[in-house]
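Of the protein chains in this complex, one is absent; all others appear in place.
On to chain A.
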Amino acid sequence: MALPPPPPRFVLRGSQSAVNTLHFSCRSEADSPPLLFSGSLSGLIHVWNLQTRRVDTTLDGHAGQSVYWVKILEGQHLLLSQGRDLKLCLWDLAEGRNAPVDSLSLDSVGFCKGSVLTEGTQGCWLLAVPGKGMDEVQVLDMPSKTSVCTLKPEAGAKAGMPMCLELWKPPSGSGPLLLAGYEDGSVILWNVSERRMLSRLSCHKEPVMSLDFDSGRAKGVSGSSEKVLCVWSLDEHHSLKVCRTQELTNPGIADVAIRPDGKILATAGWDHRIRLFGWKQLKPLAVLDYHSAAVHCVAFSDPGRPGEQLLAGGSKDQRISIWSVYSQT
């Protein structure tokens, strides 16, 4: 008889609104505690101290509009947040500051989260956000905010709006690539520097809600509002191919996340449950049933400290559950 799934390590309450997005920051200097950033429906960004399990700071910069993406830029004390007020804010959190230092206005009204690729050179990074046109993705050079390119499927493609983005740079050293999931259920691989589509894979019948990519194995996973989880791989000719699909009990995946060590895949389900899979073979491992409403996001902590790899799930029930599952392996 298998063990019953463990309870959450602890639960963070107090966001007082549905949690839309989560982001860990554990790799900081030894003196700063591990942090968890959460963006909520009420427009606030909470910075949780994982040692005290309390809110350290609350950031309010989106005029009460839902925040649906937060991301820390390592080593720069820079926090990115994207909200429904069509703004992308840049926060400098060093020395207790809590005001946005810069912002970028967006043109898209969708729910598509942005994606960031840190270039080797100090202070320069690429940002991908949904663009002005319905089906466009815009890639910007930051912090200069100059547009690198606009990626738009050809006229007859009917891909719909982009739903999720993932910028990455292949280890071979060629230019940056962008994986984008679209409204029609397809995943498109773009070559950013050449501005052309490399491959398109129709792997879902419903809009792709979320995707994550493991560049080490050249394998990614996408979830949609249907019952199926799809794992695809990228071959050397930059073409996408479906590896396997995994049937789920209930439909609707809001978020997928691969653990940085490439062992575990977590999904956030509309059925209130977080599911864990082995990433290599997609072996079902656990169903974490704690939340009482749809789970909106899952995030893994950076492998900052060995044996302390945390998983966080944020839900519509206004709670953030923190789990320590398979953290010893």
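What we mean here is this: a contact is a pair of C-beta atoms (placed from the backbone, for glycine too) under 8 Å apart; a residue touches a chain by one contact, two chains touch by 3 or more; residues count from 1.
Criterion: contacts and distances are computed from a predicted model.
From the set "Origin of replication complex subunit 4", "Telomere length regulation protein TEL2 homolog", "COMM domain-containing protein 3" or "Phosphatidylinositol-3,5-bisphosphate 3-phosphatase MTMR2", the protein name that UniProt assigns to the chain left out of the figure is "Telomere length regulation protein TEL2 homolog". Of the listed positions A:G133, A:G175 or A:G278, the one in contact with the omitted chain in the full complex is A:G278. Against the chain not shown here, chain A presents residues 1-6, 249-250, 263-264, 271-273, 277-287, 289, 326, 329.
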